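For this view, one protein chain was removed and the others were kept in their places.
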Amino acid sequence: MHDIFVLAEHREGELREVTLEILTLAGQLAEQSGGKVTAVLLGSGIDEYAGKCASFADRVLVVDDPMYKDYNSAAYQQALVELIKAEKPHLVLIGNTGQGVDLAPSLAVELDVPYTSDVVSVTLEGDKPVATRQYYGGKIDGRIEFKDADVYVLAIREASTPAGEGGKSGEIQKIDNPVTTEVTVRKFLEYVEAAIGEVDITQSTMLVSVGRGIRDEKNMPIMEELAEAMGADLSASRAVVDAGWLPTDRQVGISGKTVSPKLYLAVGISGAFQHVTGIKGADVVVAINKDPDAPIFQYADYGIVDDLLKVVPALTEKIKEMKG
Amino acid sequence: MNVVVCVKQVPDTSDPDVEVHIDSSGKGVDESKFSFVINDADNYAVEEAIPLKEKHEGEVTVVNIGPEAANQVVRMALAKGGDQAIRLDDERFAFSDITATARLLASAIGDLEFDIVMTGCIASDDGYSAVGVTLAQMLDLPHAAMVKSVEVIGDNKLKVGRELEGGLLEMLEIETPCVLTIQTGINEPRYASFKGIRAASKKEIKVMDLEATGLSEDQVGEAGSTAVMVEYSVPVVGELAEILEGDAAETSVKLSGILKEKGLV
Partner (left out) sequence: MNIEHGTFVEKYDLLGCIQCGRCTGGCPVTVRTDLNVRLFVYETVDDDRLEALSEKHEIWDCTTCNNCALRCPKGLDPFEVLLGLRSMQVEEGNIEPTAISALESVFNNGNPWGKPRALRCNWMEDIEGVEKVRILEKGEKADVLIHTCCTACYDPRIIPLARNLVRVMEKAGVDYGFIGEEETDCGSEVRRLGEEGLFEMLDEDNTELFDAYDSGRIVCLSPHCYNTFKNECENIKTPVLHYTELVAEIIREGKLELTGEIDSKVVYHDPCYLGKKNKVFDEPRYILGRIPGIELMEFNQSREISLCCEGGGGKMWVESESKEQRLSETRILDAKEMGADIVAVACPFCLLTLEDALKAKGFDEEMRVADILELLGESI
């Protein structure tokens, strides 16, 4: 029996995409091992998620109780320990997310089982998992082998496996809350959105950055539209800030801010050294510049050599289309 | 308020031009060209701890696992306001995984009197984001990870904000003593001047070897690990930007497709 548990992640009325990604991964592993995939859903009033999970799992275990209404790692951990002890899955997969990193390591210690995190790929060798992780900011990969155990807990990186199409029809099983005592050491209060109008680009996960190539302030609106379509914040090179088209707190570079977004889209930015040192934390850099020799292309992962006035509106349209 | 802060010395590999070469053993890297710095998130943890002890009277103890060269980051933390330090140093600690590392920290911290243990939320070399939370469970303490705000609201209570995807903050109350893993950007770390670091070398750094921790050899290092990194490899990756060809209509389709694939849109 090599069953796989996947903890479903939900927040503020939404089942997070990472759940479907990891269920897909679990499905691939289960095919190999001949085990079953169980989605574990803890929450309150969560029937709508159960159905979605069921198309990606063989079974959905639902614990619907006010105790789990809002994420609280201490409460969730108590429940998971009971469920895992009872059901004895071989693998427990949790997203390496804001919720996941707060829960998975301590869960593993309480169960006294092996754990590793931020896994980008998992395979089974025999019946043991073998994980691949990245080291030194992704410059090299490492292979993780586990000591023998009955259960392994792994935290899986978001977007490392694309979510499949689903197509299963898992059995939804509502079970009683296995936990009777409320957690007192930690109490959820509320969610707070990032304040509107106060953008700290050092904390932005997506940045659309404007450079001198935009030529004129009257072209700024197309950048604003692109940023909005992408759900990104606007940042700029020094030239644009000096010209007064964006405030100084949007300046990226050696005398401005150092940013580390998942995506840095540099538009009309030549890539002067003083600017690019500010983006060394970016995961993916895309550059749009009509000069094929612009230094920015040495720092970018993807590039488009073309007039930004043509590309940016086209890109905005495509992205709006995609988002539906 | 007594705070324990765990600091790690890591190679500075953030610059895209820094190359990481796997050594002949396959389990290590060539460190000869690296410069070493305090782990970024730990630097923020130090900066979060110091004002707490200044405002609420107490001491900050700096804890590190590392060789003598790691004194560089320990002294920097002491210069910024740490009161004393413990450095765990023993060859047998090498190759410790998340569990063994946390166990080592627990052995040094368990006997101390503290209200909060702070660690950085992630280390830039291994990127585990796990040691702090593992440590909490080993010490049987409540914890909160990815902390973006800390407020003392009572004798034994903190109001803490955890950073979630999209910048959303999860606000919670937590009892002390507890463990918090600190997210970057929570504050603005001060500078430790050259003179200041030199002056801090007068503060005590207690060095603990395996015997001093009270642990046995099979509880540390690779022997004490349950998830072992057995081999590094070079990822297959491109060098220069992949230039997308075509006119604006075509390249915008290609780019949006790539962004979607990467989960960025």
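Order as written gives the chain letters A and B; numbering starts at 1 within each chain.
Following the convention adopted for this analysis, contacts are C-beta pairs under 8 Å (C-beta built on N, C-alpha and C of every residue); 3 or more make two chains touch, one makes a residue touch a chain.
None of the values given here were measured: they were computed from a predicted structure.
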Residue in contact with the excluded chain [from B:D15, B:E113, B:E151 or B:E261]: B:D15
Contact with the hidden chain (one of A:G138, A:G164, A:P295 or A:P313): A:P295
Which of B:K8, B:K53, B:K80 or B:K148 contacts the chain that the document leaves out: B:K80
For chain B, residues in touch with the removed chain: 12, 14-15, 17-18, 33-37, 80, 188-196, 198
Residues in chain A touching the chain absent from view: 212, 215, 238-239, 242-243, 248, 254-256, 258, 272-274, 277, 280, 295
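Basically, only the chains that are shown with their structure count from here on.
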Interchain centroid distance [CA atoms averaged], chain A/chain B, Å: 20
Residue ranges of chain B in contact with chain A within the complex: 11, 13-16, 18-20, 22, 29, 97-99, 102, 121, 124-131, 133-134, 136-138, 142-146, 159, 161-175, 178, 185, 225-235, 238, 240-244, 247-249, 251-253, 255-256, 258-265
Touch list for chain A against partner chain B, complex: 11, 17, 71-74, 96-99, 101-106, 108-110, 113-118, 131, 133-147, 149, 155, 158-159, 162, 184-194, 200, 202-206, 230-231, 262-263, 277, 280-281, 284-287, 297-307, 310-311, 314-315, 317-319, 322-323
